[in-house]
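Only one protein chain is missing from this complex, and each of the others stays in its spot.
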Amino acid sequence: MINSSLVFTITGIVLFAMGAAAVIMMNNLLRRILAFNLMGSGIFLVLVGLAQRQDAVDPVPQAMVLTGIVVAVAATALALALVRKLHALSGRLDLPRRDNG
Amino acid sequence: MKRWSVILAAIALSVALILAILELGPAGIDLRLPVAENMASSGVTHPVTAVLLNFRGYDTLLEVAVLLIALFGILAVGMEPLPSLVKPADPMLQRLARFACPLVIVAGVYLLWAGAFRPGGAFQAGALLAAAIVLLHLSGLWPGWGTPSWRQRLLLSGGFAVFLAVSVAMMGFGALLEYPQAYAGLLILLIESGLTLSLAAILAGLFLFLSRDTGGNP
Amino acid sequence: MGDPGSLAAWLIVLPLVWGSSSFVFFGKQAAWTAIAGLAVQTALSFHLAAILMESGPGVHRVGGWGAPLGIDLAVDGLSAALLILTQTVTLTLAIYARTYFLHDESKYRHFWSLTGFLIAGMNALFVSADLFNLYVTLEIIGLAAVGLVAMGGGVNQIAAALRYLFATLLGSGAYLLGVALIYGAYGTVSLETLTPLIANHVPRVVWFAAGLMLVGLMLKTALFPFHYWLPPAHSGAAAPVSALLSALVVKASFYLIMRLWIETFAPLNVGYAWLPASLGAAAILWGSWKAIRADRIKMLIAYSTVAQLGYLFLVFPLLPGLKAAQVIVMQIYAHGLAKAAMFAAAGVLVKATGHDTMSGLAGTAGRLPLTLFSFGLAGTTLMGLPPSSGFLSKWQLIDAALADGQWPLVVIVLAGGLLAAVYVFRILSFAFLLPPTNEKIAPIPRSLEWTAFVLAGASVVLGLRGVELIGLLIPWGAG
Partner (left out) sequence: MISVSLSFDLLLAGALLWSAWRTLAARRIDLAIVMFIVFGLLMTIAWTRLRAPDIGLAEAAIGAGLTGALLLDALGAIRRKKSPSKDNA
C-alpha cells in the first residue's frame, strides 16, 4: 500500500540519482554545489521516509537528518569559500579539464 | 558518451532501488520502543531532542566539530576583501532589520527553550539568531568579519568546548556523555545554551567571513 | 581510564581539546601543545594495545545506553593497530611540521587545529561501531583534509582541494544513502546488532546499499579508476600535509571497507570480492606507470600512493581470514611509514632546491645525503625488498595467495614490485648520477632531515619486528 512516506522515499531516490549524476557531469562549480545539496536532500528523504514506511513517526532517523543538514551546510560553506577563492585567483568557475601531472 | 552513460546509470540505479524498497518487509528492530522506554530518564520530553542530545549525543558532538572544521577551512583559505557594494543599504531595509531583529532573537530563545518538550532546540535557535545577524549584515548594520580576534574565536568554539567538557566530565559516571539521571535535563540545557550561541556565531561566521564586505569603503 | 574502551574515548577527546585550543590561542605554543598532546596519545595507544593483548576487545557505551539505542565504541586488535600507526606517524610529522612551517606561521596557522580535528576523526572512525556515526567521522576526515589541502591558498591548491572536496562529498553521499537503506531494512545502524541480522537475511535492497557504500568508500580511498582526485591533492599540498594524507587519511576509508567486509557484511563478500581485487590490480599497474612517467617529485610519490593502495584491495578474495587481515595491516604500516618518509624527504628537497621538478634533483645527493638515504630506505619498503616491512607484507600476500590457489595475484605483486623499483631508482638516479646544475641549495634544519630518516628507518625495522604487530591481531582472530 502506497503512503506518503513511500512517495517521499521514491522522490528521495530520484533526487539522489539526479543530484549525483549532476555532480559528476556539471562543470560549473556553483551548479555542482547546488547538485550536491539536491543529492543530500534526496538521501535525507530516504532516511526518514523509508524508516517511517509503516506510517509511524521514528525520532531516530529524524535526529540523524538534523545532523546531516548541518553537515551539508558546513560542506556547502567550505565549497563556496573555495569556489570564491578560485574565482578571485583565476577568474574561472570550473576546474581545468586535466591536471598538469 | 560519458554524459549518456552517467544518465543511464542514474536511471538504472533509481529504478532498481525503487523496485527493491517496494518489496521490503517490516524492519526487524523498532527503535521507537527503547526510545519510548527511556524517555523518562533522558531529561527532556521531546523524542527528537532526546535522541539528538542524549541517546545519540555523541553524533551531535562530532557534528559541531564538522561545523568548526568548515570554519577553520574557510579561514585557512583566506578570503580577500571585496570591493564594497555600490549602493549603500536601503534605509527602509535598515528600519525593517532593526524592527525584525529583536523579534528574531525572542523567537530564537523560545525555540531553544521549547526544544526540551516540543519541536525546536539549539540548532534551529542558533540558525535563527544567525539569520538575524546575516539580515543586519545585508542591511549594512553589521560589518563583515576579517581575521577573528581571540574573543571571537572563544565565542566560536565555546559551545563546542562546553559540550566536550560535559561529555568528558561524565566519564566520571561511567562513559562519555553518561548524564546522571537527576541532572540530565539541566546538563542538556547547559549544552544547548552554549551551542545556540556558538552555532549562531559559526553559522553567521560561515557567511560573514566569506562575505568580507566591511560595509564601508573598499 | 584503565579499560580499552575508555582509552579509545580519550584518544578521540584529546586531539579535539588541543585542536580547538590551538584555534583559540594561535601562536608558537600551538605546535608544542599539539606535540605534547600527540605524545600522550601515542603513549595511550601503546598502553591500549598492551591491555588489549591481555584482556581482549573492549567496548565503550557512549551515554551509557548501549547499542542499538546508543552508540558504541568497540576496540579490537585491528583498531588498536591503526590507532598506534596514526598516533606515532602524526607525532613524528608534527615535529617535522613545526620546523617546516616555522617561517610561514601566519599562512599555515590553521594547520594545527585542522590536524587536531582530523586525527580525532580518524581515531573516532577506527573505534566506532555505528554506521551513521561512522558517516559523521568520514565527514570530519574529509572536510579537515580538504581544508589542509587548500591551506596556503595558491590556485593549484584551491583547484586540487575542490576536486578532492567533490570526490569526498560524492563518496560520503553514496555511503550515507547506503546507511539510510540499511536503517530502513533492519531498523538499526549498530554494527553489533546488524551482524546477526545480515547473516540471517539479506533483502535485495541491502545488496544495493552495500554496493553504494563500497563504491563511495572506494572513491574516498582513491582506488583506480576513482583515483583522479588524489595526485593533484597529495602533490599540491604542503609537504607535512601530503605526508599525513598519503600515509594515513586514505587508509581511514579503506579501514572502514575492511571493517565492514570482514564482519558485518561478510555474507555479502562472495558477490563483490572480484571487483575490488581487479581494480586493485589495475591500480598497481596504472599508478606505477604514471609514477614512472611523472616529471615532478611529489607527483611521482602521489602516483606511487595510487599504486600502493591497490595492494590493499588485492587481498579481498582472501577475506575473511586472519592471514588476509595480517597482510593488510602490514601493508598499511609499510606504506604508511614509507610514504610519510618519502613526502617528508621530498619536502626537504623542495625546500632546499626551491622547486619540485625531477631535473632540479640533479646532484643533490652530495648535499643532502641523509635525505636521499631516507628516500632510498623508504623505497626499499615500497619495492618490497627484505628486510623491510614491505617485503614482509608482500611475501605474506604471496604466501596466502598461493595457499588459496590465487596465482594471478602473485604475478601482480611481483610486477608491482619491479615497477616500484623503476620509479624509485628514477629519483635516485637523478640525485646521484647527474652533475649538480643548481648551485643554490638552501640550508635545511637538521630536524627535518632526521624526522624523515626516523620514519624511513621505522618502515624497514618493522620488517624485523613484524611478529609483535601480527600478534596484536590474534585476539581479533580468536574473538
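Order of writing sets the labels: A, B and C. Residues in every chain begin at 1.
Heads up, the rule we're going with is that a residue touches a chain if its C-beta (ideal position, glycine included) is under 8 Å from a C-beta of that chain, and two chains touch if they have at least 3 such contacts.
Nothing here was measured: the structure is a model prediction, and the numbers come from that model.
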### Chains shown that the absent chain touches, full complex
A, B
### Task
Just name the one of B:V134, B:A161 or B:L190 that touches the chain not displayed here.
B:V134
### Task
Name, in rising order, the residues on chain A that touch the hidden chain in the full complex.
2-5, 7-8, 10-11, 14-15, 18-19, 22, 26, 28, 30-31, 33-35, 37-38, 41, 44-45, 48-49, 52, 57, 62, 65-66, 69-70, 72-73, 76-77, 80, 83-84, 87-88, 91, 93
### For chain B, the residues touching the chain missing from this view
48-49, 82-83, 85, 111, 119-121, 123-124, 127-128, 130-131, 134, 138, 203, 206-207, 210-211, 213
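What we mean here is this: only the chains that are shown with their structure count from here on.
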### Message
Nearest whole angstrom, what separates the Cα centre of chain A from the Cα centre of chain C?
### Response
27
## Note on the structure
When centres are defined as mean Cα positions, the distance from chain A to chain B in whole Å is 17
### Query
Taking each chain's centre as the mean position of its Cα atoms, how many Å separate chain B from chain C?
30
### Query
Can you list the chain A residues in contact with two or more other chains?
9, 16, 20, 24, 50-51, 53, 60, 64, 67, 71, 74-75, 78, 82, 85
### Task
Mind pulling the residue numbers of chain C that touch at least two other chains?
132, 136, 139, 143, 146-147, 150, 153, 158, 181, 183-184, 187
### Task
Provide the residue numbers of chain A that touch chain C in the complex, in ascending order.
9, 16, 19-20, 23-24, 29, 32, 36, 39-40, 42-43, 46-47, 50-51, 53, 60-61, 64, 67-68, 71, 74-75, 78-79, 82-83, 85-86, 89-90, 95-96, 99, 101
### Query
If you look only at chain B, which of its residues touch chain A in the complex?
2-3, 6-7, 9-11, 13-14, 17-18, 21-22, 24, 26-27, 31-32, 35, 47-48, 50-52, 55-56, 59-60, 63, 66-67, 69-70, 73-74, 77-80, 123, 203, 206-207, 209-210
### Query
Touching chain B in the complex: which residues of chain C?
1, 5-6, 9, 13, 16-17, 20, 23-26, 60-65, 68-71, 107, 110, 113-114, 117, 120-121, 124, 132-133, 136-137, 139-140, 143-144, 146-148, 150-151, 153, 158, 181, 183-188, 193, 197, 203-205, 208
